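Only a portion of the chains appears, each positioned as in the full assembly.
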Amino acid sequence: MTSDRRFPVRLDLEKGAVDMSHGSGGRAMAQLIGELFQRYLDHELLILGNDQALFTPPPGRMVMSTDGHVISPLFFPGGDIGSLAVHGTINDVAMSGARPLYLAAGFILEEGFPLGDLARIVASMARAANAAGVPVVTGDTKVVERGKGDGVFITTTGIGVVPEGILISGDRAEPGDVILVSGSMGDHGVAILSKRENLGFETEIRSDSAALHELVATMIAAVPDIHCLRDPTRGGLATTLNELAHQSGVGMQIREDAIPVRAEVAAACELLGLDPLYVANEGKLVAVCPRDQAERLVETMHGHALGAESAIIGEVVEDPHRFVQMETGFGGSRIVDWLAGEQLPRIC
Amino acid sequence: MCLAIPARITSIDVAADTAKVALGSVGKEISLALIEDAAVGDYVLIHVGYALNKISEEEAQRTLEMIAEMGLLEEEQELDPEPTSTVAGSGGQR
Amino acid sequence: MKYIDEFRDKALARRLAETIAAEAHPGRDYRLMEFCGGHTHAIFRYGVQHLMPPNLRFIHGPGCPVCVLPMARIDHAIALATQHDVTLCTYGDLMRVPASERKSLLKAKAEGADIRMIYSTQDVLRIARENPDRQVVFFAIGFETTTPPTAVALKSARAEGLTNFSVFCNHVLTPSALQTILSTAGPDGVQLDGILGPSHVSTLIGSRPYRFVAEQFGVPVVIAGFEPLDVMQSALMLVRQLNEGRCEVENQYTRAVSEEGNRKAQALIDEVFRIRPEFEWRGLGFLPNSALALADAYADLDAEQRFPVEIAPAKEIKGCECPAILRGVKTPTDCKLFGKPCTPDNPMGSCMVSSEGACAAYWSYGRFRASSAQPQAASRL
């Protein structure tokens, strides 16, 4: 970043705050983009300053996915809204089997938000994007009045290219297929809850926020016929399985004992009256594949750092009700329903 | 009703009448306003941020043994089954 | 987790199940009412019912404080928040309980009422301290277990001189509900052979208050912990009492329940509260001496007195069988609304809200049993 004659006074990243002029479209916004966003997100397409990014993708099928990120708190153990906004969308792209190519980022800033915090978030976003090899190539910034936002919202959109011969979709689960998860459930949601003021419990648990596209690439290289992939984010594993069952018109049968849940997560859930199966993840995936490929798939996943704790947790069954059923760790059997309402801490 | 969880006291703030408790590796601060004689190492039942009661290690052990015994079908059993306590009996603690 | 994991052991469960099956006489019914929603929850979450022989049936009782709260009290709370613009604090469990006109605290909040979910009465005090220019009302619910934390908050507020804190009190008393259930039992009411007694309520009140059940009504009681092995052991203890013709109050949950209970907490309750002459319970009607109000010395902290509201008579949902379910005389599938339109996402009655409510438990965990097409077993895994 060279000094720009348009902006004789540099942004004050120590004590400054977002004000309405930063969203005006005028010089103050140009300065915010130049001295903050482009300082970290320094891909040539973004620096160019057009309202869109131009690139030549490899030929073939593409995917596009978008996700708004509205998390509170903005900074949490294991990440922040910036890294999350990168991982969250990369993962949605990757869940089609695609190799993610580029990201777009739309920021909605609340008047009064500290510029220093914004810089931390954007820097984290840049690190996450660099580490994943998926650059942010275009963006947008809006400012809303105080009381009409919540610090920062980031909506990211990703595009990617699907390798030939891969067809992964939520409607492809078939009776007999095997259901896998790539690791422990509930880490992200518990890490977030642990930072909510009034719940105030202490835990070492960190968000699992991570970009899963490389794990996915390894998986489809080994087992091209994966039927479904999905990241169990909001609503947790339970809701994701219900979504897949609904889309594919099948039932599912899982075993509680087989589902990896960290002891700390289990403990925090006991304390709050939550069920870890409904708690959000941001660096895990659910896979559905043909039975005869399952062992090979789980072994491949074990070979990747983000899949080291992968496990087969159940199978797809025929069921006109599209229920997800679970054999409990206690030996009983129950439905694992969609999340109803919000997952709220409870006293009874 | 009344979600309550056993947790171990790891430290006590006498002045504030609060304690830190651990449930596995999860820590939490709770109020001791409802119990007396709590000591570090004690297990207490936690409900809405308050310790309701201490948990008796011996009684828990006894209950588990009883369950194990009860789980032996009659022909395997050596002892007569016996309720863990009755109101009239000597069971119960504090 | 100590004192938790041990009581969820699958091998022990299987063996206890075999013992129960062996000891239960095929020729008779064992209709055991679990008073507490906590037991209901455990039974469904761990699938305990289907480890039981067919002639041992759990009947779900009224021991869920959310379920028994009459709609008029939710209406009252919403009126507090909207007519007086107070900050209304409550436990998360209450947020979705249906009020009149398809309202709920959640919807009132969405419409702009200042309603906050708290986890502990300490949070309410903090909110009151941090917002001295707002009136902060704690919407208190719960049985004897949840009452002492409210008492502590009231005493703290008085000691601190917090003038913007008050309590909308809905604490209720277990023995009164038990009394009602039992006095209406019989051919026209619930038919029951034994009772699983409250778990955490009993840590506070002790085991003694249940004597009348055995002595007056001739129904055996086993005070039972909330873990699934506790429930199973207690069921077996009841089977044995019944088989042996005994009728006692037994205590399975000795690791936490004593005969006299928590005297310090009891004293606190006595100091801060007084017994209401009568209080409405959903399903059970107006029961005498069944609930608490603030003692005279604390009357100035009583939100019902501080903030008079105008509310229309509650409009119960037509067809909702919560009252009969709470009395144990019907089961959720007896309700024509169950599943259509009443679901946990659109609860018509309180029993569909709390995870301890019979309808919610039935829907979330047990619904597939009612469905005709049982999916194939997962034994191949």
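Each chain gets a letter, A, B and C, in the order it is written, and its residues are counted from 1.
Simple rule for what comes next: contacts are C-beta pairs under 8 Å (C-beta built on N, C-alpha and C of every residue); 3 or more make two chains touch, one makes a residue touch a chain.
All values reported here derive from a predicted model rather than from experimental measurement.
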item	value
Protein chain stoichiometry for the whole structure, using the labels that appear	A x2, B x2, C x2
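By definition in this document, only the chains that are shown with their structure count from here on.
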item	value
Selected pair, greater C-beta contact count between B-C and A-C	B-C
Chain centre separation (subunit A, subunit C; CA means) in Å	37
Cα-centroid distance, subunit B relative to subunit C, in whole angstrom	21
Multi-chain contact residues (two or more partners), subunit A	263, 266-267, 270, 273, 346-348
Of all residues in subunit B, the ones touching two or more other chains	1-3, 5, 23-24, 47-48
Residue numbers on subunit C that touch subunit A, as the complex places them	1, 4, 8, 10, 13-14, 37-38, 44-51, 64-66, 91-93, 95-96, 106, 117-120, 123, 126, 142, 146, 228, 343-345, 354-356, 360, 363-368, 371, 373, 375-378, 380-381
Residues of subunit B that touch subunit C when the two form their complex	1-6, 8, 23-24, 31, 33-36, 43, 45, 47-50, 52-53, 55-57, 59-60, 62-64, 66-68, 70-74, 81, 83-88, 91-94
Residues of subunit C touching subunit B in the complex	1-4, 6-7, 12, 15-16, 18-19, 22-23, 36-38, 63-65, 91, 119-123, 142-143, 145-146, 148-149, 152, 198-201, 203-204, 206-208, 210-211, 222, 225-226, 229-230, 232-233, 236-237, 240, 248-259, 262, 264-265, 268, 356
